[in-house]
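Missing here: one protein chain of the complex. Every other protein chain is in place.
The block that comes next holds chain A.
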Amino acid sequence: MKLVIAIIKPFKLDEVREALTDIGVAGMTVTEVKGFGRQKGQTEIYRGAEYSTNMVPKIKIEVVCASDVAPRVVEAVQASANTGAIGDGKIFVLDVGQAVRIRTGETDQTAL
């Protein structure tokens, strides 16, 4: 099993969710986060006073899936969250040791 973590632009969430649903992903966890990458934040100007906010609002999506599905999940996120502009985000893929559905006690793939 793999854990796919994607940091994306907030307004892209709906498109990414649709793309993932289309390839059969049954669930995901979404968190509002802040951070920065090469984009180095944004500049805001209030009455002439410039403030560089080095933390930009982003959305973090976490999806656990079967190992063979992971490449398609990555591909779907990459395609649907892409705007071509700086700050589109990143995707990380990690190994997952175990999964348990709390209600039934099912484990691993069947628990997803």
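Throughout what follows, a residue touches a chain if its C-beta (ideal position, glycine included) is under 8 Å from a C-beta of that chain, and two chains touch if they have at least 3 such contacts; residues count from 1.
One rule holds in what follows: contacts and distances are computed from a predicted model.
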Choosing from "Ammonium transporter", "Response regulator", "Electron transfer flavoprotein alpha subunit apoprotein" or "Extracellular solute-binding protein", the absent chain's UniProt record names it "Ammonium transporter"
Based on the whole complex, identify which of A:49, A:86 or A:102 touches the chain you can't see. A:49
In the full complex, which residues of chain A touch the absent chain? 44-49, 51, 53
